[in-house]
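See below for the structure under consideration.
Only one protein chain is missing from this complex, and each of the others stays in its spot.
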Amino acid sequence: MTPGPIRILVTGGTFDKEYDELAGTLFFHDTHVAEMLSLGRCLLEAIVERVMMIDSLEMTDADRARIAARCREAPESRIAITHGTDTMVETAAYLGRSIEGKTIVLTGAMVPYKFGSSDGMFNLGSALAFVQALPPGVYVAMNGRAYRWDHVRKNRERGVFESV
Amino acid sequence: MTPGPIRILVTGGTFDKEYDELAGTLFFHDTHVAEMLSLGRCLLEAIVERVMMIDSLEMTDADRARIAARCREAPESRIAITHGTDTMVETAAYLGRSIEGKTIVLTGAMVPYKFGSSDGMFNLGSALAFVQALPPGVYVAMNGRAYRWDHVRKNRERGVFESV
Amino acid sequence: MTPGPIRILVTGGTFDKEYDELAGTLFFHDTHVAEMLSLGRCLLEAIVERVMMIDSLEMTDADRARIAARCREAPESRIAITHGTDTMVETAAYLGRSIEGKTIVLTGAMVPYKFGSSDGMFNLGSALAFVQALPPGVYVAMNGRAYRWDHVRKNRERGVFESV
Partner (left out) sequence: MTPGPIRILVTGGTFDKEYDELAGTLFFHDTHVAEMLSLGRCLLEAIVERVMMIDSLEMTDADRARIAARCREAPESRIAITHGTDTMVETAAYLGRSIEGKTIVLTGAMVPYKFGSSDGMFNLGSALAFVQALPPGVYVAMNGRAYRWDHVRKNRERGVFESV
């Protein structure tokens, strides 16, 4: 397989949260996606684009429209999106209803990358593999699986994604 | 996608090396694959089977025959194999020539999982995604990509895999 | 030097904060001090006693009285206290004014132990050394130094302790 270039749209989420040691709170500083790709010795031709840097609980439909626009405008047909897990399913549905002909895979993390025992590296590896191998469509890649946008929900009690 | 169960065959490799603090050397104790799946919050139905626990430089054709036998005998049609990177391509070729009708993905790591800044979690996530999404065949999943067994070599100077 | 047993009073603070992956917030679960001593291969005769588990911004004078009582009642003459950094100086002053004849060293961390790049292990090693080697008195051990309780303040802008 010689995949063409892949675009990675960064929107924030737990993935990129950091600890502010002066305030004792969590905040966004910048994305760690490039650092994570480097740690994973990733040699894909990947363009990392920071679209926004927010907690997905704060994501509005205007934000989703902006993400959809970036998906449409991007010359790449394979796009990975890092996203908070709380409303990942909503954004996936928004994109699923409005975009055709591209393979789009959303992923995120339950624990910030910077906090050591994160699922972030596993999920990023998984999402980048699915985005290369799956046919056009919008998917959520979490917990080692890929779910079609219209067959997934987040189980908030257990902190995992499941088929519907 | 509702993948059936996936078998993960463990053969050792850098992936699972640990530091012996009394001897000051690297050694194999046990596999970390189950711990890594747990850290990745992986919810695939995955059966982890330890076939051997060796440095891939020491792998013989008898070892490869044993791995091939385990691939054939396994009831699962999707199999991931953790393997040292030094002879991963040789084992992939051995399996590629002798097994049909199954999707088999080999992966490994350049740095032991236990040593902090490892590519292991990224590669495992990637391999498990490829094994679900790719058609039957034997592949090497490293550096964020999947290479067919007959189109890959390890570049030992750079420590990466590349297409041939 | 053959130090007698040392008591470690745990009061909470950033030291012991964890990330709640369901809520996306920081919380206290249990103390990590025993795990940290084990990681440090510490062979001191140390008794770890959990007095409370709170953010030091919430610490009241009643809490401080309780800590002081535990210092007085403890049979050991050398006591280390893990404490949030925000009001560590206040608690040190409270103890400095009310306890005599014991070496008491307070320490903490700017980043939770569980978040990877923490100063916690360094500070704990430092505090346990100072508590063995310093004469009776109450000290704050942070930033590699030991400050007497009446000669220290926290510089909140820089997140460090300094002499006054």
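For clarity, chains are labelled A, B and C in written order, and residue numbers in each chain start from 1.
Please note the rule applied: a residue touches a chain if its C-beta (ideal position, glycine included) is under 8 Å from a C-beta of that chain, and two chains touch if they have at least 3 such contacts.
The model shown is predicted, which means the values in this text are computed figures rather than measured ones.
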(request) Name every shown chain in contact with the chain that has been left out of the document. (result) B, C
(message) Touching the hidden chain in the complete assembly: which of C:Val51, C:Ile81 or C:Leu128 does that?
(response) C:Leu128
(message) To test your reading of the contact rule: which positions on chain C touch the chain that is missing from view?
(response) 1-3, 36-37, 39-44, 46, 110, 117-119, 121-130, 132-134, 141-148, 159-160, 162-163
(message) Please output the residues of chain B touching the missing chain, sorted low to high.
(response) 14, 19, 21-22, 24-26, 55, 86, 110-112, 114-117, 156-157, 159
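By definition in this document, only the chains that are shown with their structure count from here on.
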(request) With chain centres defined as mean CA positions, report which chain is farthest from chain C. (result) B
(request) Just give me the whole-number Å value for how far the CA centre of chain B lies from that of chain C. (result) 45
(message) Need the CA-centroid distance for the pair chain A / chain B, whole Å please.
(response) 25
(message) By the touch rule stated above, which residues of chain B touch at least two different other chains?
(response) none
